[in-house]
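Right, I'll just put the structure down here and ask away after.
Of the protein chains in this complex, one is absent; all others appear in place.
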Amino acid sequence: MERRQFLQIPGPTNIPDRILRSLSKPLINHRGPEFEKLVADCINGLKETYRTDNDILMFPSSGSGVLESAIVNLLSPGDTIVAVSLGVFSERMAQIAENHGVNVIRIKKEWKEAVKPEEIKQILNEDKEKNIKAVCLPHNETTTGITNNIENISQVMKESGHPAVLIVDAVSSLACLPLETDLWGIDVVVSASQKGFMLPPGLGIVSLSEKAWQFVKRSTMPKWYWDYKAVKSKMLEFQFPYTPATTLLYGLKESLDILSEEGIENVWARHELMAQAVRNAVKSMGLELLADEENASNTVTAIALPKEINYKELANLLREDYGVVIGGGLQNLKGKIFRIGHLGSLNKLDVYAVMGAVEMALYQLGYEVKLGTAAKAVADTFLKA
Amino acid sequence: MERRQFLQIPGPTNIPDRILRSLSKPLINHRGPEFEKLVADCINGLKETYRTDNDILMFPSSGSGVLESAIVNLLSPGDTIVAVSLGVFSERMAQIAENHGVNVIRIKKEWKEAVKPEEIKQILNEDKEKNIKAVCLPHNETTTGITNNIENISQVMKESGHPAVLIVDAVSSLACLPLETDLWGIDVVVSASQKGFMLPPGLGIVSLSEKAWQFVKRSTMPKWYWDYKAVKSKMLEFQFPYTPATTLLYGLKESLDILSEEGIENVWARHELMAQAVRNAVKSMGLELLADEENASNTVTAIALPKEINYKELANLLREDYGVVIGGGLQNLKGKIFRIGHLGSLNKLDVYAVMGAVEMALYQLGYEVKLGTAAKAVADTFLKA
Amino acid sequence: MERRQFLQIPGPTNIPDRILRSLSKPLINHRGPEFEKLVADCINGLKETYRTDNDILMFPSSGSGVLESAIVNLLSPGDTIVAVSLGVFSERMAQIAENHGVNVIRIKKEWKEAVKPEEIKQILNEDKEKNIKAVCLPHNETTTGITNNIENISQVMKESGHPAVLIVDAVSSLACLPLETDLWGIDVVVSASQKGFMLPPGLGIVSLSEKAWQFVKRSTMPKWYWDYKAVKSKMLEFQFPYTPATTLLYGLKESLDILSEEGIENVWARHELMAQAVRNAVKSMGLELLADEENASNTVTAIALPKEINYKELANLLREDYGVVIGGGLQNLKGKIFRIGHLGSLNKLDVYAVMGAVEMALYQLGYEVKLGTAAKAVADTFLKA
Partner (left out) sequence: MERRQFLQIPGPTNIPDRILRSLSKPLINHRGPEFEKLVADCINGLKETYRTDNDILMFPSSGSGVLESAIVNLLSPGDTIVAVSLGVFSERMAQIAENHGVNVIRIKKEWKEAVKPEEIKQILNEDKEKNIKAVCLPHNETTTGITNNIENISQVMKESGHPAVLIVDAVSSLACLPLETDLWGIDVVVSASQKGFMLPPGLGIVSLSEKAWQFVKRSTMPKWYWDYKAVKSKMLEFQFPYTPATTLLYGLKESLDILSEEGIENVWARHELMAQAVRNAVKSMGLELLADEENASNTVTAIALPKEINYKELANLLREDYGVVIGGGLQNLKGKIFRIGHLGSLNKLDVYAVMGAVEMALYQLGYEVKLGTAAKAVADTFLKA
């Protein structure tokens, strides 16, 4: 029957009605006074969400595009970077850099581990000639549902005295997980509209520290669309060098209002509680989490598929019988895990319902589980916390 | 946080997105060709939902208004009717009739019982002079969550050979519970937009058999807005005698499409399954149903409040912690019961979540229940049926 | 091609985007705290628009329904009223009263005239026994496009010392034409959602003075849906005796905000300017206004059809070639006039375009007019005022 789905992929996420309505506003002139006010409001709200006074730039693009933008703006062909590779999206960053002629020192982790701050520290310490220009890693890797400890990594980088910039992919963590751009001193923070901001895809966002701008000045990488200097010079007047995605700015304004009404710390706390409930439900059903709980993401959980369960069957059953849309394993995790996104507009009953649907679907496919188990674990998490 | 509520009062009901969007269409001329097509489509779809070839009239009004319309169009001052009174809304019908100078023979039932067909039969049989002009009763009484057996009542009326018309308030049953206007031979069926049709309130609907029209012709009751003859003469040309609620017709068209895509028998079956899950969850938690299960409504369930639970506290907790909106007891049931609507746009996970919320809220308020109980009962209903 | 129409019938009117979006909000509980706030905001805004401290009641109904409500609530069978009849909608009021057993003294005017205050004065003066209970008339008659001078009529009524109440149908004038409920001392003011409020039809509104409430107390007319006492007792708690049209209250809130942002006096002035432009364009093209300009309505203009022009052809051409929807003559004016509504959400370019379309369509149908004439007249009105 006709019903809005529970969109529990690790992004795009469920969009609140208030944002959906804002997307149907007629367009305004992107060079007029109303538009300037809209952009100014968005930038102010983004700075609060990013916890930063750094410059913030926006692009009509997906989040991956902004990852590329960071590479082509901060680096030059032949530069060397450290890239942590622990899933599809972190490996993508390394790959983008290589496509542009950058030498990449990969810290390869198993696809269920987080990187240890010491691993980065060691590489930087060994780089006596300070050839390494940047350390690139994701705050949260949605392939595996692990979260890297950016605070500590930033700390060891500072302690090392190494001049490399820190570039963080926060696409699946911003406005979900605690992230302190200025307090932690992150030079480049990349995000996008379709996760914690609860918007459709199509808007990429990046913050740049003063140090990052020094790198931008020296970069010789060819570019045009992604050119930070050109974008910044326009955004100083609340404009864009090419036609902006006005509709998404309407939505962003609404999203920032919603986040501000809840309070960003409350948003973080809610994500943590929801994630605990998901993990507790998973464990209560005898399922296995892919990642160590210590590094488990509070925005997406990867779960080992019981060997008797076929992913396609599970996903189809969930979608058709329950209206729940989940994600599967990517690349070498295909068929081995399923993933549940629990980020953005999500409350207690969403988690309660989704984990119940997972339990019922597994039961229908022959997995042995006592009905009601997931619900009990979720309720215990909410009520006995 | 910002999220659409689970609106589990016994109507208005949750509105599907597709219908919500249709409500934001600009207006058209209610005397132009587009409008005629819209009305024709609505009438055709309503006839399928009503299972009738009878005339169907629409009013810009609430459902209660259409109840009054049936009284003032079919009766004359001084007429006598039988009215079954077993809750606020059935008593309302009797009251409306009395306001208009009609003598009402009430069949009063306890506010948890259904009427027995024999009770009606007996009264009709005793009316040797055939003074009784109409039998009025609700298909479903939302005050108590009971459903009257219209099929059998219609049958005994036919068998009695009594000439009274049968007027059924189907506001909270149409497009939810099996109702066969023509097969069962119901003369007047009153419904409204905000329940099974999943629309905002503001559109009243009524079907009228040939026999009902005979009564209309003889009626001397003063009227203007509700005048069936005036409305019919205009609706023959797909128009209205006064400005129609065009926006709700946009929504009705969408609603009828949705119902038709699911298939009305499937809609009925879904309502039955959802209701069973609700009742099983209620019983599993040791709560008491107000109505006999035999007559229990498949659109709303009334549940006795455990004595340690205050209704206001329960309702507030459900709304604020879980986004679930329930109904309380009306009049002499105030503070004694709470009611859960399960009609309209509702699927398995809605029931799963709502009953879980009820369990968690009761638990928080000190009611003894093992967490996970409701979920197990709901899941058992869906999977072991 | 796909384009929103210019809906220039005399109501419903064009709905601003901001209101359209508000109509797609999900429903809330009509007995919950959010709803109470919504109703309170609407009542406050309505009082500002009505320029009154009187009670304001709302009904899920068309405007005609609220006209009936005034009759059945203030009068009793056998009562006598004066009703001014000068078009379909004022005659309707007289008819409704007669349907309910009221004796109607009609002041019949030609369907292009306004009533003169002295005509009312004379009848009241002749009523030595004070049998007349009410004077009923429209502020604005959309059949003919004339406006009655309510201020003067109210004045002569006061001077006459006659105890009759003054009941004004302001459906097509409120929030368009100057109307001072309290200053002028109007006892009952009926309006509806679909004209000056720029909303879909389906919400009827009425204000009642203290004197009007005295009449309500004495009324013996049978009623239920329209019962002012029942509605008032509920609305004191911001509730309704039956399910309210919540969606239209969302829209009304938005409408009242829009009116308040513009300022009601500015709204009145804008309507006057637009109407002058329409009339000047009409005259410049050699067409004849139905009504005397002295009494010409600032919300709708009725124009004599040139004898060579067929109404249907004109209306179809306007709709199909230009997307402009106009109204025709009603009853004995059918085929003799066409009507242009210029009320609600309407600005200079709307009038400019609509009058241009009328000129072009007339030209296409063989009427002799120099192209550009209407535009010049409209522009002159705006720029040389």
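By letter and in written order, the chains are A, B and C; residue numbering begins at 1 in each of them.
Keep this in mind: contacts are C-beta pairs under 8 Å (C-beta built on N, C-alpha and C of every residue); 3 or more make two chains touch, one makes a residue touch a chain.
Just so we're clear, the structure is a prediction, and the values are computed from it rather than from any experiment.
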Chains on display which the left-out chain touches in the complete complex: A, B, C
Touch with the omitted chain, as defined above, among A:D55, A:E68, A:E141 or A:E359: A:E68
Touching the absent chain when the full complex is considered, from C:I123, C:A304 or C:A379: C:A379
Contact footprint on chain A, counting only the chain that is left out: 4-5, 7, 9, 11-15, 20-21, 23-32, 60-65, 68, 77, 95-96, 99-101, 192, 194, 200-203, 222-225, 241-248, 319, 325, 327
For chain B, the residues touching the chain missing from this view: 17, 21, 24-26
Hidden partner chain, residues of chain C it touches: 1-4, 6, 16-18, 24, 258, 261-262, 266-267, 270, 321-324, 345, 347-350, 352-354, 356-357, 359-360, 363-364, 370-380, 382-383
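The rule is simple: only the chains that are shown with their structure count from here on.
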Euclidean distance of C-alpha centroids - chain B vs chain C, Å: 34
Distance from the mean Cα position of chain B to that of chain A, given in whole angstrom: 46
Chain C, residues touching no fewer than two other chains: 21, 24-26
